[in-house]
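Partial complex: the chains shown occupy the same locations as in the complete assembly.
Each chain gets a letter, A and B, in the order it is written, and its residues are counted from 1.
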Amino acid sequence: MKLNDDIILDIRRDYVLGKLRDGERIDGRAFDEYREIKIETGIIEKAEGSALVSIGNTQVIVGIKMQPGEPFPDTPDKGIIITNAELVPLASPTFEPGPPDENSVELSRVVDRGIRESEAVDLSKLVIEEGEKVWLVFIDIHALDDDGNLMDASSLAAISALLTTTVPAERFDIGEDFPLPVRDLPVSVTTRIIGKYGIVDPCKDEEYASKNFITITTDSEDNIVAMQKSGSYLMGEEMLMEIMETSIRKARDNRKLLKEV
Amino acid sequence: MDSKDIKLIIDGKRLDGRGFEDLRPIKMRVGVLKRADGSCYLEMGKNKVVAAVFGPREVHPRHLADPIKAVVRYRYNMAPFSVEERKRPGPDRRSVEISKVSREAIEAIVMKELFPRSGIDIFVEVLQADAGSRTACLNAASVALVDAGVPMKGMISSVAVAKVDDVLVLDPMKEEDNYGQADIPFAFFIRNDRIESIALLQMDGRVSKEEFVQALEMAKRGAMKIYEMQKEAIKTKYIMESEGEVNEIE
């Protein structure tokens, strides 16, 4: 990285941090306040399900494709979820074409964990022939505009897309189409750690100020279903507890949006 | 290309009710992405594409820079969910070829010499693909370049002509592409509101020379219609923007 860039980053961080010390964020939000969230579903007719989620300027589209395939040997009675994230270079001046790097791997795996561990999709209903043939559910995360917090936008888009997914049984000559059985609404809340401050739903300028974050995903009953501390920092216990409280609370708010999908 | 037994023209109309020289519905929105320097969302029938332009900016790694002119990249990419059967992420041979000929069309009209050592990147994502996605992408890219303020000699407007059931039709949709007799994607260079020359031309199928000449004329008329919409979309954005809003053209 060039020196100039480093200096600009430093100045930006100082600015963000200075504000936080005064109890403010650069865009005037409260520390635990999300930008406006919009969810639009069914936008890709050729996909089995799809959703475009925007959080402020951040936009992520998730498309669901399904096809019959072989089950894993140790779970012959369950469908399979495969989650993939592409940080296509269209979404940010810093993304480059190429195979997934560690950040997109982490993004897809954390989103996947939230869906999987909350058992949001009833995989036992996705068996076509036990041990032989089950439904594969491809969750493809496609970032369009990265203005911060791709993680929560991707999670919301994933569950929104699943909620509107129709299993394409007719196309494969295996009975009638039916809605994908979704039984929980996992919601992830990401908190950026800048110095000693934690702020939810970071915008890009806040992300430039620190690489450190923690994502906590909770289910409809406030259980924690996935956590990921990311970044080279040390987190105190007290702060973790606070973030956990906030995450549960904010997830409840965002879950309301899902109920309207 | 395969004629099979499928009839594509019934009672002088196409399967979706269009006349031979009707375009599919087109929708454009300019400036839809915040992080890109220029952007355009475009629908052309069931095609849904987004184009983003970055630059002129520094080239990484630096040894790829050209001391004389800007280096142009163009990446045509299909989302895994954009097609009937899920597409594996990453470039395949088809998208490598489309990216190449599309980049060359764009390079021919961008004033690269104004930006030595710089890079101009055009990334186009196909969110949903129907026939003609490369033409839809070029139309979106052209508008996104204007949105980014990249100096150009003119505009690119692109449309295909197909031969189906022995007649020529403008802007073929999926069935016409799959079961037709020929597909000819064109992109034209338009300056001062008139078509000057051809920026992209590919063809597969089977047509006589005479049919090709007709196809070319049909494509030119179609491209001019698209061009008017592109202009309108750009204008609307800039007029609206002063009032703080982004508008949609249909």
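Everything below uses one rule, namely that a residue touches a chain if its C-beta (ideal position, glycine included) is under 8 Å from a C-beta of that chain, and two chains touch if they have at least 3 such contacts.
All of these numbers come straight from a predicted model, not from anything done at the bench.
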Please express the complete complex as a composition formula over the shown chain labels.
A x3, B x3
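Throughout what follows, only the chains that are shown with their structure count from here on.
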Residue ranges of chain B in contact with chain A within the complex:
32-36, 46, 48, 50-52, 54, 57, 60, 75, 77, 79-86, 89-91, 121, 123-125, 127-129
Complex contact set, residues of chain A against chain B
43-47, 50, 57, 59, 61, 63-65, 67, 84, 86, 88-93, 96-97, 99, 138, 140, 142, 144-147, 204
